[in-house]
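Below is one structure; the comments refer to it alone.
With one protein chain withheld, the remaining protein chains of the complex are depicted in position.
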Amino acid sequence: MTEKTALTPKTHTTPPAAFSHGVRKGNILQVAGQVGFLPAEDGKPPTPAGPTLAEQTLQTLANVKAILEEGGASWDDAMMIRVYLTDVDHFAEMNEMYDAYFEEQGLTQPPAARTTVYVGLPKGLLIEIDALAVLD
Amino acid sequence: MTEKTALTPKTHTTPPAAFSHGVRKGNILQVAGQVGFLPAEDGKPPTPAGPTLAEQTLQTLANVKAILEEGGASWDDAMMIRVYLTDVDHFAEMNEMYDAYFEEQGLTQPPAARTTVYVGLPKGLLIEIDALAVLD
Partner (left out) sequence: MTEKTALTPKTHTTPPAAFSHGVRKGNILQVAGQVGFLPAEDGKPPTPAGPTLAEQTLQTLANVKAILEEGGASWDDAMMIRVYLTDVDHFAEMNEMYDAYFEEQGLTQPPAARTTVYVGLPKGLLIEIDALAVLD
């Protein structure tokens, strides 16, 4: 039997319901929808990195990465990245941040596929990202 | 060659187009977007379990579960659950239902990852859920 492991980086706030920030089973790793919350602090409610798309995009990507790494994966293993924005006008700026971020990460394999759609998100949140990874 | 099997619980209404309620191929099982329709009755159009979020949430989870089980899986195998709501104000109530439901299910493995976003759905439907599972 292959075990399913919950991936819970120490930096992450407690999920608001009965779900895992990430799970890995065999070579499949799924990251739950992450938002731009700063690393958790005891006794403080989840707090976004800032009000701007730029701040939230970088923090969200860092939060996804922490879960990939908790499961022994890296961005190189990411197959699909789903980006949820709240405003079509944020697409160009998000892409700029996204490109700069991944250039810095120094991928050694092709970048993941991606879908970006525009949805509603809780007040104050401008971006949410989840990811599917396949490990070696 | 690994076969792809359609998963069609007897309780389910016919899909409105050329898609399967669920498919399994090897150890991967994908559940299509489910809504809160009651078990199908001959000659009756698909009917939601009720107008409320609570009624629809529980029926939708039951519909997802039926497909997992049709494919030889259980909630313990679920890696990712995608929840689509129509109203950010429904988040807290959906989470309450979700937590109570999964507590009752008696999971023996960590809960699946999850993403919740707010989208449009056909009139009268307040929630849609799909799921990806990896079997042993």
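Think of it as A and B in the order they're written, each chain with its own count starting at 1.
Here is the rule we use: a residue touches a chain if its C-beta (ideal position, glycine included) is under 8 Å from a C-beta of that chain, and two chains touch if they have at least 3 such contacts.
It should be emphasised that the depicted structure is a prediction, and the values quoted were computed from it without experimental measurement.
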* Any idea which of B:9, B:22 or B:110 touches the chain not displayed? -> B:22
* Looking at A:19, A:37 or A:98, which makes contact with the chain not pictured? -> A:98
* Footprint of the hidden chain on chain B, which residues? -> 1-6, 15-23, 25-26, 28, 30-33, 82, 84, 119-123, 128, 130, 132
* In the complete complex, which positions of chain A touch the hidden chain? -> 27, 76-77, 79-81, 88, 91, 95, 98-99, 102-103, 109-119, 132, 134, 136
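As a working rule, only the chains that are shown with their structure count from here on.
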* Given that chain A is a copy of chain B, what angle of rotation, in degrees and a multiple of 5, matches their CA positions? -> 120
* Please compute the C-alpha centroid of chain A, do the same for chain B, then give the distance between them in whole Å. => 23
